[in-house]
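Right, one structure below, let's go through it.
Missing here is one protein chain; the remaining ones are kept as they sit in the complex.
And now, subunit A:
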Amino acid sequence: MNFDDTPQEAEFRAKARAWIDANAPKQYEQELTKSGLGRISLKKADIVEVGKAWQKKKAEGGWSCLTWPKEYGGRGATPIEKVIWQQEEGVYGKLTQPFQIGEGMCGPTVMAYGSEDDKRKYLPKLASGENIWCQLFSEPAGGSDVAGLRTRAEKDGDDWIINGQKIWTSGAHYSDYGLLITRTDPNVPKHKGLTMFFLDMKSEGVEVKPIKQANGMQEFNEVFFTNVRIPDSQRLGNVGDGWNVSLTTLMNERMSIGARLATGFPEIFAFCNDLVTDNGPAIDDPAVRSKLASWAVKASGLKYTSYRSISALSKGERPGPENSIGKLVAGPMLQDIAAFAMDLEGAAGVFTDPAEAEAGGSFQAMLLGSPSMRIAGGTDEILRNIIAERVLGLPGDIRVDKDVPFNQIPTKGR
């Protein structure tokens, strides 16, 4: 048992470190280090433009989309090399946010189902950051129940005509392409009538509208489709096979091993260390200590859980299911920590103005933003279902809509 690299891993790490040291945009290092949770921004530059420049440089140096084959813009690297790269990329990894959905979800789907021509045409530009991709899955009628989606695709000659609406699309406003799942047959049960496409986001009839969130920020979009035309050549997988295609996409979403989830623990520990209340230093209060200790072992538990997965990758094995707990632990923790910090601040905990609030208002921002952590990318409840069914082997829930033609499923309750 040790934390050491193998000789090959050490060699790879040294190479990556040297390249990053010579090429990273160091003028943003400090700002990136300080930026906290959620979407990041830079004061004097457009984060997407800075990200694109970094992505391009990486692609030129052979450090983009590491596990992809070289002919599609990758490096042909192993999964453990990708983890090592992420560790070395450090804060500059925050610049890759606009490209993560493309690299982790859209790219692998195109790789699995696209034609050879399409792969050579689209993937290298995705890898180099020239094109940004988004994922158009969730809908107002289908969040956790993705297969309940209603966006229609109807055949018209060699084209398909798309009508409907997607929601919660990250980055749609700056994306060049989108991976789109549609309903092509409402007369069969819901999982069977779906078909996957990719499309140019500049196509006529595509309208992107930002969503104003509960915390006042705008990080996601609604995307409306009005008679949008997509050539049949941009279909991924067979007609009616969209559900299976989407599983490829979503499986890749869960492979985010080594990516550190924000838990809020370092922030609350530092805060309690410094805060002095009328009863003395907060850290000397047994109630505070008890909470901190409980959170500390969750944070360390997540860290060492990811080390276990990394170790499996290092041995060339598939990581076990243990990594599936990450977001389920981190999400509620952020929310609890924010509320606890504000409680320690007393009446002044209500302030959000960074000039007025303790810790620059970071816990207030965390409180208002954290509900999304428990919803986006699988709600806490869906994640528990996944652990129960796929890890523990419990039977699936009884699905009353499973064998019913989609157009006969009730849409309102009572």
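Quick note on the criterion: contacts are C-beta pairs under 8 Å (C-beta built on N, C-alpha and C of every residue); 3 or more make two chains touch, one makes a residue touch a chain; residues count from 1.
Here, contacts and distances are computed from a predicted model.
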* From the names "Sugar ABC transporter ATP-binding protein", "Acetolactate synthase small subunit", "Acyl-CoA/acyl-ACP dehydrogenase" or "Branched-chain amino acid transport system permease protein", which one matches the UniProt record for the unseen chain? -> "Acyl-CoA/acyl-ACP dehydrogenase"
* Among A:29, A:381 or A:403, which residue is in contact with the omitted chain in the full complex? -> A:381
* Which of these touches the unseen chain: A:161, A:239 or A:296? -> A:296
* Asked: Per the definition of touch given earlier, which of A:286, A:316 or A:410 contacts the omitted chain?
  -> A:286
* Structure fact -> Of A:86, A:246, A:305 or A:335, the residue that touches the missing chain is A:305
* subunit A residues touching the omitted chain (full complex) -> 1-5, 9, 269, 273, 283, 286, 289-290, 292-294, 296-298, 300-305, 307-308, 310-312, 314-315, 322, 325, 328-329, 381, 383-385, 387-389, 391-398
